[in-house]
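See below for the structure under consideration.
Then we have subunit A:
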Amino acid sequence: MAYDVNGTSVEHDEEGYITNLSEWTKELADIIAKAEEVEMTDEHWAVVNFLRDYYEEYQIAPAVRVLIKSIKKSLGPEVGNNKYMYELFPYGPAKQACKIAGLPKPTGCV
Partner candidate 1 sequence: MSTLHTVNKSPFETSTLKSCLEHVSDGDTILLIEDGVYGAMAGSSMADLVTAKTKAVSIIALAPDMQARGIDEDRLIKGINTTDYAGFVDLAAKNDLSHAWL
Partner candidate 2 sequence: MSETVKKFLYVNRKAPYGTIYALESLEVVLIGAAFDQDVSLAFLDDGVFQLTKGQDTKEIGVKNFSPTYRALGDYEVTKLYVEKESLAERGLSADDLQELVWEDEDDDYAEKPSIRIIDRTEMAKLMANQDVVLSF
């Protein structure tokens, strides 16, 4: 199973998470978002970029409540609240945003 990024194929697992994290690009993020029926806005990108920074620093994708708490602290309570985050990513801010960010499924997501 693979995404097609301008003719290059990027492998993913049965849930759509990419297999090799280093193959992520912004173009790929747009393609995954389209498959997830998410239209990427600046707020979406802010969350995706936050997740990538978090993974870079701690080597894990945060659980959803940790994500929302951290977003609240860094981007403010207008973005960092349950309701708004689920509006951005209807299938779960951690699960769906991590997929778009090219990260593994969040630790603490069973």
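As a selection rule, all candidates are chains of the complex that A comes from, given by their letters.
Following the convention adopted for this analysis, a residue touches a chain if its C-beta (ideal position, glycine included) is under 8 Å from a C-beta of that chain, and two chains touch if they have at least 3 such contacts; residues count from 1.
Keep in mind that this is a model prediction, so the values were computed, not measured.
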Pick from 1 or 2, the complex member that touches subunit A: 2
Residues of subunit A that touch candidate 2 when the two form their complex: 54, 57-60, 62-63, 65-66, 69-70, 73, 107-108, 110
